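Reading through the structure tokens given below for one structure.
Note that this complex is displayed minus one protein chain, with the remaining chains in position.
Read from first to last, the chains carry the letters A, B and C; within each, the first residue is number 1.
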């Protein structure tokens, strides 16, 4: 399995961490960000989410984020998985795994990577509410 | 299963996240810190770790950390698990799961909780190296 | 021929995912936007607000990007992944 992926199917956080940890025995701190579908957005009740991406470009941007994280932070490895398609409330959407010798580096890299993902990755979220469907136009 | 535990056996990160997520459908961001046994410490090669705790007091301090995190950060739930006994290289040691509506709150609470755990929880690490055994005396 | 791709709400506005368009050789991004507005009046508002980004061959375009025959151009509304 690749460390950076976009996929329809769900992922296992444990398996993704194992994938990253397999790279080195010197990993002492792993920081994970998991984004999940929540039931409320701007006081609208959400029924379901639907994610679309720009195939090819989105994957390339996630790869870039991993490489820049490895260049700019003192981490050992990073994995990124983003789901597309229909996502129910409570389901996994996105996962970032940052592994380092020491925890501070892992925290910094993970926090940077999720912010950068939101900034540069061509992925779009549609919220399906009881009143209808709407493409989200701002950063959450 | 309880949200805050000290135990000998390993834990599943996925299961611990599910335990925390079960609390609310409004969780949109989960930040996890996972501490794992690494092979090198101060340029000594580590063979194995062995954790000891003060039964009763250590559990109480972890509970306190959860309550203070819920009081002081805008999070929905927090889980904390620490293992004791023998830990091999690469194995899980400690897990903090912070769940919030928004990711910034989860990051802040998780980072605070692991620092506070190291500061106030009566747990001690023994490093078994090829040269012998030594109780770690400083914060890592 | 330039292939133009639309995503998210832009796809809905235009009513198509992908359009092929004949454009003059080597035109600037600004010039290309003028053509888009004429061809797809439904998205003029988006192009004027500058809230959308444009990619050329899957890289973000800048003011200096030139568009030429065979390019894949995409109109990218504000991202909301993560």
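Everything that follows uses one rule, which is that contacts are C-beta pairs under 8 Å (C-beta built on N, C-alpha and C of every residue); 3 or more make two chains touch, one makes a residue touch a chain.
Values in this document were obtained by computation on a predicted structure and should not be read as measured data.
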Where the missing chain makes contact, among the chains that are shown:
B
Touch with the omitted chain, as defined above, among B:21, B:38 or B:53
B:53
Residue positions on chain B contacting the omitted chain are 35, 51-54, 56-58, 60, 82, 93-94, 114, 117-126, 135-140
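Please note the rule applied: only the chains that are shown with their structure count from here on.
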Through how few touching steps can chain B be joined to chain C?
2
Between chain B and chain C, tell me the centre distance in angstrom, where each centre is the average of that chain's C-alpha atoms.
48
For chain A and chain C, what's the span in angstrom between their mean Cα positions?
26
Between chain A and chain B, what is the gap in Å from one C-alpha centre to the other?
22
Name the residues of chain C that each touch 2 or more other chains.
none
On chain B, where are the residues touching two or more other chains?
none
